[in-house]
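Left out: one protein chain. Kept in place: all the others.
Chain lettering (A and B) follows the sequence in which the chains are written, and residue indices restart at 1 in each chain.
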Amino acid sequence: MLASKIATLIQARLIGSDVSLTHVAALDQADADGLSFMAANKYIDDLHSTRAGAVIVTVEHASEAPCAVLVAENPYLAFAHAARLLHPRRPAPAGVHPSAVVDASAQIDASASIGPLCVIEENVRIGPRVELGPECIIRTGSSIGADSRFVAQVTVCEDSLIGERVLLHPGAVIGREGFGFAKDGERWVRIPQVGRVRIGNDVEIGANSTVDRGAIGETVIDDGVKIDNLVQIGHNVAIGANTAMAACSGISGSTRIGRNCTIAGAVGMAGHLHISDDVHFTGMAMVTRSFPKPGVYSSGIPAMPNSDWRRNVARFRQLDELTRRIKCLEQRLERQSPTSESTNE
Amino acid sequence: MLASKIATLIQARLIGSDVSLTHVAALDQADADGLSFMAANKYIDDLHSTRAGAVIVTVEHASEAPCAVLVAENPYLAFAHAARLLHPRRPAPAGVHPSAVVDASAQIDASASIGPLCVIEENVRIGPRVELGPECIIRTGSSIGADSRFVAQVTVCEDSLIGERVLLHPGAVIGREGFGFAKDGERWVRIPQVGRVRIGNDVEIGANSTVDRGAIGETVIDDGVKIDNLVQIGHNVAIGANTAMAACSGISGSTRIGRNCTIAGAVGMAGHLHISDDVHFTGMAMVTRSFPKPGVYSSGIPAMPNSDWRRNVARFRQLDELTRRIKCLEQRLERQSPTSESTNE
Partner (left out) sequence: MLASKIATLIQARLIGSDVSLTHVAALDQADADGLSFMAANKYIDDLHSTRAGAVIVTVEHASEAPCAVLVAENPYLAFAHAARLLHPRRPAPAGVHPSAVVDASAQIDASASIGPLCVIEENVRIGPRVELGPECIIRTGSSIGADSRFVAQVTVCEDSLIGERVLLHPGAVIGREGFGFAKDGERWVRIPQVGRVRIGNDVEIGANSTVDRGAIGETVIDDGVKIDNLVQIGHNVAIGANTAMAACSGISGSTRIGRNCTIAGAVGMAGHLHISDDVHFTGMAMVTRSFPKPGVYSSGIPAMPNSDWRRNVARFRQLDELTRRIKCLEQRLERQSPTSESTNE
């Protein structure tokens, strides 16, 4: 594909000679057929020495590239669009693979593709151009909106509502009966989980992630939410539009997360919390209370040499006592020689 | 179903007019056909304004509901039983789906239900009324007790012993060869894992959770244990009866956990520990030693504004030094003006 054509399609401006491009590549690994990009100044040396056929950069770096340049305001976003042009996904062929097990009551759009060894149960509805890869299971009463793609071995439990352009990765489990029990003496009695999962449009859920159905009512994943691998979403959680969650995080039941939040990897949230819009948790944050205001929140102790850590952890265990010792020192010193500041206390 | 009939079956006392109920619902969303409950005083406003047909409450709140009342000592437990009555699970039809791949040596009770695309290997035994959903794999020599239900895509590895009324959720992997290696210079040599998994009665294991078989001997999950999603149980772990574990936790090899413990989300335990009965770990607890006594144990730093966290973490790195500075201050002050307390030291 010619650089000029890509420029037109991604609304970038071509500077330099028009070249033919076949694929995207990193700045430091690209060859003459490759299209690359620079999104951050720290890669400026790679830009100077790149052998790419063309690069996408902002206008301020347009003169620094040794090759054709596509000028864009947001090079990373422009690159995302260009990569889709150079690497279009081949749609799966329409139709139901003969090895799939499909209930007669299921309504499957003729343009949908149902892969080998899928299981489609009663009263399932599958919209136009949906692609189910191998060994996906769609249980009774669920529906899947147009253009959604389930890569492989996805399990969707009963009565789940899934929007359009939803991408579910291998091993994702949607709509499991959640973790709800009442105590009867020492024994646990399961609370039937009679709710469901509702997933909006343009949502993505990673490999081996799990989203439990509502105990009563719904677990809601709103439009544009992106969830990485190995993430747990408890029953009756609600996640607002365009919030993104990195891998290995877990959200306990009934917690509500706002819009446009980012939740880094391995974050844990207690249940029944309210998290505002525009909240950002850094990696491994431990979220035990509600956060009603936008902001960046953190916790955890970054790794240090083991011997330092051992000493500091021992002191952490004495922290309350240490505080009292400080207070005691202050009082003794105050008795000796009162300060003007202290009289204000 | 009439409220009076439910009252009889769950051993509650009906106060008010008998109404027909079709489903369970939350207090604030119920309509006239809905049965709701109040388990904690903080929902008292919802009780006052509910439009439910009936509610389950304790005797002290019986007069506060604007509708029929089912009086129970433990409303949440009574609700669990009532929900089962109003939402009975439809059992899967007995028999082996024609798409399942079943070895001729497997013994499957005629009342069991084997779903589409299951694989049942040699010498497997499956008890009465067991339900295997789609795409479950039961490997050689395993046995499954009566009334167990594996939802979908469960993998049970060789020689696993699984009790009665066990519920395994989609993607659970039981009996994997565990993580055991000996070092040979720089290389790792796998230790054959010749043990197995034994799961008691009334156990539940969540979606995409993993339970490794014993290296030698057994990994044991005792009666009534409830395990949430994405939990890892290492080889030769033993978990006592009625212990419950929330999502994203991991237990390293050979750790023994007592009965009636609760382990909140994202807890990590080292190997070869002994945890007493009635121990409760809060979320994200880091368990690096044995806990021989009942109690509530915690660790971790709850999330705070990022700027505060940065400052405090920097100080944590100096904590041992700070402690020494406090000690030094105390000594200097003591030299200046000895106190009577200090003479006791």
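FYI, a contact is a pair of C-beta atoms (placed from the backbone, for glycine too) under 8 Å apart; a residue touches a chain by one contact, two chains touch by 3 or more.
What you see is a predicted model; the values in this text were computed from it and never measured.
**Q** Pick out which of B:A32, B:V59 or B:V101 touches the chain that's been left out of the picture.
**A** Once the missing chain is taken into account, the touching residue is B:V101.
**Q** Among B:G53, B:G234 or B:G258, which one touches the chain that has been omitted from the display?
**A** Missing-chain contact among the listed residues: B:G234.
**Q** With the full complex in mind, choose from A:P128, A:G141 or A:G283 the residue touching the hidden chain.
**A** Here the residue in touch with the unshown chain is A:G283.
**Q** Can you work out which residue in A:I15, A:I44, A:L77 or A:A94 touches the chain that's missing from view?
**A** Looking across A:I15, A:I44, A:L77 or A:A94, the contact with the absent chain belongs to A:L77.
**Q** For the full complex, which residue in A:T50, A:Q153 or A:T219 touches the chain that was left out?
**A** Once the missing chain is taken into account, the touching residue is A:Q153.
**Q** Please give every residue of chain B in contact with the chain that is not shown.
**A** 101, 117, 119, 135, 137, 139, 153, 155, 157, 171, 173, 176-177, 179, 181-184, 186-192, 194, 208, 210, 212, 216-217, 230, 232, 234, 248, 250, 252, 266, 268, 270, 281-282, 285-289, 291, 295-302, 304, 308, 311-312, 314-316, 318-319, 322, 325-326, 329, 332-333, 336
**Q** What residue numbers in chain A mark contact with the hidden partner chain?
**A** The missing chain touches chain A at positions 23-26, 29, 74, 76-77, 79-81, 83-84, 87, 89, 97, 99, 115-117, 133-135, 151-153, 167, 169-171, 202, 204, 206-208, 224, 226, 228-230, 241-242, 244, 246-248, 259-260, 265-266, 283-284, 300-306, 309-310, 313, 316-317, 319-320, 322-323, 326, 329-330, 333, 336-337, 339.
Definition applied: only the chains that are shown with their structure count from here on.
**Q** With centres defined as the mean C-alpha position, give me the chain A-chain B separation in Å.
**A** 25
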